[in-house]
Each structure stands twice: as C-alpha cells, then as structure tokens.
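Part of the complex only, each chain left as placed.
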Amino acid sequence: MQHFLSTQDWGTGQLGRLLDLATELKRNPVQDRLRGKSIALMFLNPSLRTRTSFELGMQQLGGIAIVLQPGKDAWGVEFKPGAVMDGDAEEHIAEVAGVLSRYCDLIALRAFPLFQDWQTDREDAVIRSLAQHASVPVINMETIVHPCQELALMQTLREHIGDVAGRKFVLTWTWHPRPLNTAVANSALTIATRFGMDVTLLCPEPAYRLDEQFETAARANAEESGGSFSITHDIEAAYRGADVVYAKSWGALPHYGDPKAEWALRSRYRHFMVDEEKMSMTNNALFSHCLPLRRNVKASDGVMDADYCVALDEAENRLHVQKALMCTLLGADGAEETKNG
Amino acid sequence: MQHFLSTQDWGTGQLGRLLDLATELKRNPVQDRLRGKSIALMFLNPSLRTRTSFELGMQQLGGIAIVLQPGKDAWGVEFKPGAVMDGDAEEHIAEVAGVLSRYCDLIALRAFPLFQDWQTDREDAVIRSLAQHASVPVINMETIVHPCQELALMQTLREHIGDVAGRKFVLTWTWHPRPLNTAVANSALTIATRFGMDVTLLCPEPAYRLDEQFETAARANAEESGGSFSITHDIEAAYRGADVVYAKSWGALPHYGDPKAEWALRSRYRHFMVDEEKMSMTNNALFSHCLPLRRNVKASDGVMDADYCVALDEAENRLHVQKALMCTLLGADGAEETKNG
C-alpha cells in the first residue's frame, strides 16, 4: 500500500506513468474502473477545484465520494498522540482514520498549516498521523505541499511544451494582501526540478526564501534530473528568457505567525504582480497559477486573459491527474481496465 | 448554446415543450438520458427544495451533481470586471466560470440580491457575469427572478386546471417579519401573463409595486398572449372570482436597503395574510406558494392544510421541470431518448 503525501515519495517513472494514464482518461472520461469504490474527502479548509475535481472524478469512474468538513459538519479532530482530550476536539485522528478506513477505499485530506509556529507546521504532522493510522491509501489535498497540483502543473506543461527538460521555469513570488501558505511554491520547485527544468525562484528578498527542506530537495532533484536550481531577487534576470512563469504568493517564514511584522516587509513589494510588461521580457513564456487568484493583485487582467495563460488548463488537469492517481492507488491503472469503460 | 437566466429569453413554444417533457419524466423518473453528465450547483444562499431537486434530478438521470457554497466551503467570489481584488474575495467569477465549465456540463447559481441598492441589484449582474464567462449553459436558481419556480408553478396549474388562458391569477403580497426578495413575485407575474392568464397584482400600497421592468414585461406578455395585467390595493376586489391565489412577501423597493423605514410601512399590513375567509371570496381558487412559508404569518394553517393548497405539488414539480430543463439544455430532450431509460 502506497500513500500520496508528497511526489518526493514516488519514483519519476511512476509519476510519468500516472500522467500517461491521465492523458488516456482525458480522452475517455467516463469509465467503470472504480465501480463501487469510495473516497472520503476531508476538508479542514475551503476548496473549489479540489473538491469538484475529486467528487466528479470519482463518480466519473463509477465510484462514490463523501465530503466531510471536520469542525463544521463533522466533529473537531485531535491529531497529537497521547493527548488528554479536554479541549475542543471530540475525536482523535486514530479513530477518524480507523473508521474511514473501514468505510472507504481512499482517504484524502486538506489541512493547511496553522500559521503559528513554522517549526511545528513544517513537520506536516497532521497528514502524517492520518497516514499512520489509516489502513487505506491517503491522498494529500494540500498541507505544506500540494502534490495533486504538481501533477496538474506538469501535465499542463507536457501538453503545451512536450519535453520540458532544459526549459526555464520561473517561480515568482507575487503580491497578495495576506501571508499565504507556501505549499504550492514548495511543490512547484519540487516538480519542476524533478523533470529536469532550469528552475529559478524569484522572490523579493531572502526573507521570502522557502523552507530549507524544499530548497535542498530542489537542488537534489536538479542534480539527478540534469536540471538546475537558482534563486534571485532580480525581476528582470528572472523573467528574461523564461519559458514558463508560475506565480504564487506566500508569507515570509521568518515572520511566520506574526502578520504585522510580515506586513512591514510585504507592503514594499506590490510591484511583484505579474503583468504584460514583465511577460514581454520572456521567451514567449506560458503563464500559470494554481488558482484561486486575485486579479490585478497577483496578476493583471491582461495576463490572465492572454493566450499564454494556461491556468484553466492546469485546473482542468486536476480532474484528469487525480482520476489517474485514484486508479493507481487502487490498482486500477492497467491498460486492460480500459475495456471495462 | 442557450442559458436559462429568465423565461423571457425563451420562446413560449419551447417552454411548453419543456413542460411536456417534464410530464413524461414524472411518469418515468429514473432514466439514463444524462449518463456521465454533470452539473455544478453554486449556492450563495440557503436552499432546501432547489438543492434537493437538482441533486436528485441529475442523479435520477444518470448524471453527477456537485454542490458548492462559495464563501463557506469554497472561496469567496468577485463578480466585478476589472476589480483590483484587495478585499475579501480570493477568486474572480472569470476563473470560477472558466474552471467549472472545464469540469461540468452545466452550471447553476443561486445569488440573492444584496439588499443594499436596488439600482445595482436590478441589473442581475452576478448571474449575467457568470453566463458571460461560462462556456456551458448556466441555470438561474434564483437571483432577482426565479425561473425554475415559474416552470413548476405553470406545470402545477396545467395539471390542476388544464388550459390556464383566461383564468384569474392573483399574486398577493403577504405579511412577513422581514423585507424579502422580489424574485418569486417578479417571476409569477411574468409566467402567468405569458400563458394568457388574467393577472392581478394585489399589494398594500404603491410602495409595494414591483420593478418597472417586470410590470412592463407582464403587460407586454399579456398583450401577446391575450391575457391581462392589472394592479390593485383592494383585497376583496382581488380575491373576488380568483381561480388561483399565489402568495409571496417582498420588501418595498422605495425603502430597499433600509429595513427600519420599510418596517414603518410594513407593520401596518399584517392583515394581508392569506386565510380561509379571504379564500372563500374566490371562485374555488387553488392556493399556492413557492415555499418556504411561515405558517400563520403568510398563510394560515387552515389554508395550508386545505385541499385547494397545491404548494406541495408545485414543490414536487420543481424536480420534474428541472430534469426537463437539464435535458433540454444538453440536447437530451428527444423522444428517442426514452428508450435508453
């Protein structure tokens, strides 16, 4: 049994086969590969794309999706082992994982970090404790990484570019009124270096660098894949010659849990918004973003409405890659399965 | 591609065929006409009937329904074009519409007016911007009109009366402790005049007249259909000879966004509640209401529990007409489709 907590736990070949299956499922979306199978989708945070694509995807494959929102329509959950549960949570992850494993064939969780202490949040303990207590495969729907988004991003680049190795991929920090999760940024670095791209992280200043564990992984990935990884604070150097511009806003980790101090820093960098002028410096780059995106804050209307913006393609690919992921985790990824469709 | 934002955009013949298909689907409710098709149901406001009937209806036809509540379980949405999104909304309708169009075959939206400025709300900009950005048909689940309710109302009248042309239809304002949306009132006028009924709008005083665009449409409809449209503040004159009494409460538009001023007016009209005494003045009229209904506030227990109350029939018909609507919008309304059932 394999979980899908991070793409780093999976082999590059396995990821490639998963994307190939996604391509096949995109051509033939309604199949019976997962007839009678079920997935529990647990959301501790809001979602549009993730929920819609998982619910729809499972049902298009003949299965059943159950959406749960612990703390809202379900009971609050305790994640710490050994806790004396005298607080708000009525239920421990041991039981939640145990019960859902009895009911469902897959469990997926969205659990954003708590934005209080990065030293705690960087351990990703919530989804790890779910995986530890579950007896069925667990899927990460975004914690401190967003591996489903990685698959959709890479699938979209493959569709538009073909072989991505050696292409320049720029991950740019953007303006946003609040400090956000670093998950998609961590994930973008990880997957782009994995597939041999020349990856540049553009951020306003060192305080916006990503956690060491992800920068280290990106360097190791690049070494293995023949790509590269570098960091710059120079907007023009970053955009110049880019084949892909990928945008995301995130909070400065040194001020994690202190939005006021972070704001003092952040408020100087409104000009990091992606606009047509910046895009004109690139090598006719594609632009994408994981969505949701604040228009004219993270990227201008002109960029979002341009032909080179593939954010909707990436969002659509969430559906196809996640269907391939569910099939793979449940052993329904074989070619012979197609006949049942 | 056709949207369903208002019945006024559809031909009378087309509406009639849709109701005929609804009759057929009522006889044979579980079919495979929409196998593998999907609808996104977006609710910015609460719902019982609308959600249940759409979810159930789509699934009875072999399809998949996804329920989203932006701002609650999904991200808040910005609807203004060109907005610099520095406020609460994390996502623009352009992307919401674009993404959902990639995932689903239909998008439905409930978006009540905001009750601040009628000059803004009367433009129905929210659903219009969704329709503008969507590449699949959009269904109005109530904004400033409620066209699905219109279909259910007309289907119910056809079932009980047969040919409705020339019958007296009274839309009466009723008491309610708060100023409500005018949507169902606007819609009742529209559909009853469309099908040739003699329509009387009964309201306490001129302040409770409906927006000019709907009164004008009602007059034009009546002229074309051979029906009539008049307005009165005289309870007895309205009820006398009525074949159908349709009740709804709504806020006075001159005091829109100012509930205190509205209350000064409203508080005098508690006696507009529909009761058995008023119903006894009619021509053995049917009574109906769109529900939800506050008993002994909008209508008495005696009226609600009477044989002439067809509100449950109308609620049930929501299911059948909406199934017919989805089939029509997706080109699955042909007679040959029945064989697949």
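The letters A and B name the chains in turn, as written, and every chain counts its residues from 1.
Assume a residue touches a chain if its C-beta (ideal position, glycine included) is under 8 Å from a C-beta of that chain, and two chains touch if they have at least 3 such contacts.
From a predicted model like this one, the values you see are computed outputs, not experimental measurements.
Undergrad: With 2 copies in place, how many does the full complex contain?
TA: Taking the 2 displayed chains as part of the assembly, the whole thing totals 3 copies.
Quick note on the criterion: only the chains that are shown with their structure count from here on.
Undergrad: Any idea what the CA-fit rotation angle from chain A to chain B is, to the nearest 5 degrees?
TA: Between chain A and chain B, the superposition angle is 120 degrees.
Undergrad: How many angstrom between the C-alpha centroids of chain B and chain A?
TA: That pair's centroid distance is 40 Å.
Undergrad: Which residues of chain A touch chain B once you look at their complex with the stated criterion?
TA: 29-30, 43, 46-49, 51-53, 55-56, 59-60, 69, 72, 177, 291-297, 301, 304-305, 311-312, 315-316, 319
Undergrad: With touch defined as at the start, can you tell me which chain B residues reach chain A in the complex?
TA: The contact residues of chain B facing chain A are 35-36, 38, 40, 64, 66, 68, 70, 72-75, 78, 82-86, 89-92, 94-96, 98-100, 102-104.
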